[in-house]
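Of the protein chains in this complex, all but one are displayed in their positions.
Naming follows writing order (A, B and C), and every chain is counted from residue 1.
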Amino acid sequence: MSSFAQTQNPASSAAFDARRAIKWFLIAVALVVFLIWLAPYGMAQKPGRLVESAIRGVLVGGVYALVALGIVIINKASGVFNFAHGYMMLAGGLIFHAFFSVAQVALIPAFLFSAFVVFMLVTLNGWRMLRDPRRLVIGAVGTALLTGVLMLPGQDWQLIRGFVGGGLGAAALGLAVERFTIRPLIGQPLFTAVMMTLAVGEVLHGLTQMVWGSVEIPLPVFDVLKRIGLPERLSIDGADTWLDVSRIVFNLELVVAFVLAVLAFIAFVLFFRFTNVGLAMRATAENQQLAQSVGLRVRVILAVAWAIAALLAAVAGIAQGGATSLSQNLPGLAFYAFPAVLLGGLESIGGAFVGGIVVGFVQEMSRRLFPGLQVDTELAPYLVLMLVLVIRPDGLFGQKRIERI
Amino acid sequence: MSSNIRPSGVFDTTYSDDIALNRTRGEKAVSYGIVALLLLIPLLSLEGPFGISLVPQSLVGTIIRIAILVISVQGLNILTGYTGQVSLGHAAFMAVGAYSGAYLARQFGFSFWLALPTSALFTGVIGLLFGLPSLRVKGFYLSMATLAAQFIIPWTLRYPLEHISNGSRPLDVPVPDLFGINFGADGAMYYIVIPLAMALSLAARNISRTRTGRAMISIRDNDLAAELLGINVFSYKLQAFFVSAVYAGIAGCLMAFHTNNISLEFFAPQVSIELLAMLIIGGAGFPLGPMFGVAFVILLTQNVIPALVPSLYSALPSLLPFLAPVNVFAALNPLLFGLALMIFLIVEPRGLAYRWEILKISWKIRPFSY
Amino acid sequence: MSSVKLHIDDVSLSFGGIKALQHISFDVREGEIVSVIGPNGAGKTSLINSINGFYKPQSGRILFGGRDITKLPPYKRAQLGISRTFQNIALYTNMTALDNLMAARHLHMKSNMLTGALFIGPAQREEIEHRVIVEEIIEFLEMEAIRKSIVGTLSYGLRKRVELGRALALEPELLLLDEPMAGMNQEEKEDMARFILDIHEQRRTTILLIEHDVGLVMDISNHVVALDFGQKIAEGPPAEISQNEAVIRAYLGQENG
Partner (left out) sequence: MRKALLLVLLAVLIVVPVGAQEEGLPDFIKHTPCEVDLTGQTIPIYHLGDISASYAFITQPLLVGLTDAIAYYNARGGACGATFEQVNRDTAGDPAQSQAAYDDFSSREIKPDVLVLYASGDSELLRTQLAEDEIPVMISAGSVDGLYGENADEPGWVFASNPIYVDQFGDFCEFVAANPEMYPDPVIGYISWPGAFGEAAFQPESIAYCEAAGVDVLDTPEYFLPSATDISTNVQNLVDNGANILYTNSLASGPVIVAKTVVDLGLEDDVQVAGVNWALDTSVALLSRTAIGSDGLPAVNGLVGSLPFHWYSEPDHPGIQLVVSQFEANERQLSQRNISYLLGWALVDTYVELYAQAVNQAGSLEAVDGALMKSILETIDYYPLDLYHLNYPDGLRSTSANRMAMIRYANADMTGPATSGDDALKIDPGDGTTLFVPLLIPLEDFAPAPDLRPGQ
C-alpha cells in the first residue's frame, strides 16, 4: 500500500453510503421528472411505433457498436483515439468491393495485393523477420495461396473473394498504418499520435479519391443474402393488436448488420479471454513498460490491435455500404459513434457494444418523438453522454482510474 | 528552456532583467522589427508608383485569417497547452462569440467596440458552463464532454435560436465603423486584428509566466500535487475554460465582423479538430506554439498546396495512367495535407515551437555545439 | 512544553477489505521532529495522505493547531500551512526548478489572471518580491546551479531536493516528509539530513518524517511513532523505541520478506 495510493474513497462508512443513496435518489427523481416530461410526446405516438423505434434503435445501434468496437480496441492497446476510423471504414469497404464486384481478378493485381498483405503479416514484428528463411517460405506459400483464392472466378465465389481479399486487405492496411505512422511515434507525447491518426484519415481520404473517385458506389452485398433465400425484410402485422399499427418492417440490411456486430462482439470477447495475444493485449493496455519488461512484445500487440481495428472498420464499412452506399459521406458516421465509445467507457469492449446500442436507441426514439429538430444525431446522444459522464466519469463500463502519487 | 541560456558574457543583474521577455538588445531589436514589419505590410501591398506592390495583396487577407486563428489557438493553448484539458469544442465557442457579436450589432446597434468585449465575456460564461464537467471528468472523457459542446451549441443556435442565427442560412454582420473609418476593407481591419492578436498573445504569455499560469501548468503536470500545494484545481480549470472561451469569443467575433457574413458551417466539428491540430503542430504549452501552428497549417492548406496542385495535376496523370485525372486532382488536396502532416509529426513530434527553442539555443551557444 | 500542533485522534482508514490504518492516535508538538517508522505496507504513507487530505478516514479526527481539519479538501489544508513531499517525487517535470518553487508560492501571492496578463505593475512587483524569497530557499538548499534546469532532466537526488524546496516555499507550519531519503546514496542522505535539521533549527518548522532508515531517524527526531499493519505498535523518544521488542520484531519480520 505504501508504494502507491488510491484516490478512491473507501466505501464502507455509513456517511458515505448515505451520500451515495442521496445521489441515486436524486438521479431517480430526475429520471422520473424527465419521463413525466417525455410522456405527452410518447402518448402522441401509437404504441406499435414506439416498439418499432425501440427495436430499430437497437438494430441501428449495432452499426454504431461495430464502429465503437474498432475505436476501443486501439484505445485499449495504445491509448490513442483513432480519428481515422471513419476513413478506415470507407477504405475497408472499398477494398472489399474491389474483390467482391469484379467477375475475376487478374493475375498481376491479385499477386501484388497478396504479396503486400503477406509481407505486412510476415513482418509483423519488424523487418528482421525477413532474415528467417522459414518465414520466407511461409510468405511465398501464403502469397501463392492467397493469389489463387483471389483469382477464383465468377459470382459463386464473390463472397469468399470479397471477404478474404477485403478482410486481409483491411488487416494489412491497419498494419501499414501502425508500422509507418504510429510506430515512429512511440515514446512521443500521446497527442502527437492522436494527431497522426488525423493525418492518416486525410491520406486515406486522398487515396480513396485517387483510386475510386468521388462516385458513390453501391455495394450489393445483401443481394447475395437474398439470393441464398433470406427474406428481404421482416415484417410484423399489428393492426388489431395493442400495437395499433398495420405494419412494422425491418430491413434485412439492418438485421444483418446487427448480427455482424453481435458476432464481432462475441469473437472479441473470446479473443481477449482465451488467446495469448488477447491476454497480452490486456496486459499491455494496463502498463506498456511493465508488459515489455515481462517479455511481451508490445510492438506486435500494437500492430495486432491496429489490424483488428481495421478489420472491424471494414466490417462496419461493408454493413453501412450495403445499407446505403460507399461514398465520401460514409466516414461521417464515425463522428456520430464517438458518444457510443465514451458512453461505454474507452477501455471496455462490452461498453462499446452497450454504448452503441444506447446511442442507436436514443437516436431512433428522439427521431420519433421530436421530428424536424435534428435532436436525434446532433443533440440527444451528446446530452446522454454528458449526463452519464457527470454521474459516472469513466463511462458506464470504463475502468475506474486509480491515481497514483 | 532557452531562458537559461544566453550568449556568454551577458549577465542579468536584477530579477526584473531576468524575467524580461527580451533580455538582450538583439532580442529587442528582432521583436520590434517583426512588429514594425507586420504593421507595414498593408502599406507595402498598396500599389506603388509603378503599379507594383511590394508584397502580394492577398497576403493581407492571409495574415488577418492567421491572426484571428492565432487568437483562438492562444486560448486553446491556455486550456490545453498549459492546463492540460484537451478541448474538442473550441470552434463552438468561436461560434458563440461570432453570433453573439453579430446579434448585438444587428439587434441593438452595438458598435463593434462594444460588441467585441461583450460577446467575449458572454462566450467566457458559456465556456465556464461547459467547463463544469471538469470537476469530475478527466482526460479523453473531458475532451468528449467538450466535443458535446461542439454539437450542443450549434444545435441550439440553429433550432431554438433560429431568430438570432438565421438557422441554416447565413447571417449578415454589419461592417465595423470607427470615427467614420469603414473597416470593411482588409487593410483597415488589419489594424484592428493584428494589434489585438499581439496584445492577446502577450497577455497569454504573461498569464503563463505568473501565478495563474504556474498554477495551471502544475495542474497539467500533476494535478494531485498541485492540490496539495494549496492550488484550488477546479477553480483554475474553470478559469482556464473561461479565459480560453474568451479568446475564442474574441476570435469568433473578429471573424464575424471581418467576413461580414457568417454561417454555422464556419464552426463545424472538423474546425475544432483542426484548431487542436494547429496547436499540436505548433507546440502545445509553448508561447509561440499557436503562431507557428496556425501559420504552418494555413500557409500549407491555403497557399502551398494550391500552388503545388496545378503542376502535380499536369504531371501525375501521365505517371499514373491507370487513374482518371479528375480523381487525381480531387485527391491532391487531402493527400498532400495528410502527407505533410505525417512527415511533420514524425520529424518533429513535439511541435515547431520546440524545434525553434532548440534552434535558438544552438544559435546562442554558437560556435559550440553543446 | 510547546503546544500540540497536530493531533491525530483515533483515525481509521480502509480500502475495501484492507485496513490501512486502525485507531491511530498521536500528537505532534510545535517545533518537534516526529518520525513515523514501520516496514512496507505499515500504513505510513496512508497516514500522511490522511493528514493532508488526500484520503478521507472513515473514523477519527485530525486536528491541526486546534482546528478540526478532517473534512477539509487538500488545498484548504495547504492553505492552513501543511506542506509535504512525496515518496515518488511529484514535481512538475516540464517546469524549471525555479518555477516549481515559484508555483509553491501560490498561496502567498495575490496576482490573478488579469493582473498577470498585464504583467507590468503589481504582478511584476510581486514576481520579484517572491523571487527574492524563492532565491533564499534555493541558496539554503544549495541548488543555485540547477535553478533554471527543467526538472525532468535532473538526477533523482536533485529532484528530491527540488521537491523539498518546493515544500519549503510554501512556508509551512507543518512539513510532511515522505521518505525524503529513499533511494539515495549515503552522501546524499547526509546532505538531506542536514537540510532537515537546518530547516528545523532556522525556520522552527514542525516536521513529520516518514523514513525507512531507522538509524538516521533516531539521530534527528525528537519523537518516534512505529506502525505495523496499520496499527501503532509503539511511541516514544528514539532511544526508547530502538529498544522496543515489537518494533524490532516488525523490522526483522520485514527483513525476511
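In this text, contacts are C-beta pairs under 8 Å (C-beta built on N, C-alpha and C of every residue); 3 or more make two chains touch, one makes a residue touch a chain.
Remember, predicted model here, so these are calculated numbers, not experimental data.
K.L.:
Since one chain is left out of the picture, which of the remaining chains does it touch in the full complex?
P.N.:
A, B
K.L.:
Taking the entire complex into account, which one of B:Thr118, B:Thr156 or B:Gln302 touches the absent chain?
P.N.:
Per the contact definition at the top, the residue touching the missing chain is B:Gln302.
K.L.:
So which bits of chain A touch the chain we can't see?
P.N.:
46, 49, 52-53, 56, 59-60, 63, 100-103, 155, 158, 205-206, 209, 213-216, 218-220, 222-224, 233, 235, 247, 249, 251, 253-254, 257, 320, 323-325, 327-333, 336, 364, 367-368, 371-372, 374, 377
K.L.:
Could you pull out which residues of chain B are in touch with the chain that's been left out?
P.N.:
56-58, 61-62, 65, 166-172, 184, 259-261, 263, 265-266, 270-271, 298, 301-303, 306, 309-310, 324-327, 329-334
Quick note on the criterion: only the chains that are shown with their structure count from here on.
K.L.:
Would you kindly say which chain has the C-alpha centre located farthest from the C-alpha centre of chain B?
P.N.:
Farthest by centroid: C.
K.L.:
So, what's the distance in Å between the C-alpha centres of chain C and chain B?
P.N.:
Comparing mean C-alpha positions, chain C is 41 Å from chain B.
K.L.:
Using mean CA coordinates as chain centres, what's the chain A-chain C distance in Å?
P.N.:
It comes to 48 Å between the two C-alpha centres.
K.L.:
Among the residues of chain C, pick out those that touch two or more other chains and give their numbers.
P.N.:
Residues 54, 86, 90 of chain C touch two or more partner chains.
K.L.:
Could you list which residues of chain A touch at least two other chains?
P.N.:
7, 405, in rising order.
K.L.:
How about chain B: which of its residues touch chain C in the complex?
P.N.:
1, 3-4, 15-16, 18-19, 203-204, 206-207, 209-215, 217-218, 220-222, 224-233, 239, 243, 285
K.L.:
Residues of chain C touching chain B in their complex?
P.N.:
So the residues of chain C in touch with chain B come to 52-54, 73-76, 78-79, 83-84, 86, 90-96, 99, 102-107, 109-113, 115-119, 123-124, 126-128, 131-132, 135, 147-150, 166, 170.
K.L.:
Across the complex, what residues on chain B touch chain A?
P.N.:
86, 133, 136-141, 144-145, 147-148, 151-152, 154-155, 158-159, 222, 224-225, 269, 273, 276-277, 280-281, 284, 323-324, 326-328, 330-339, 341-342, 345-346, 349-350
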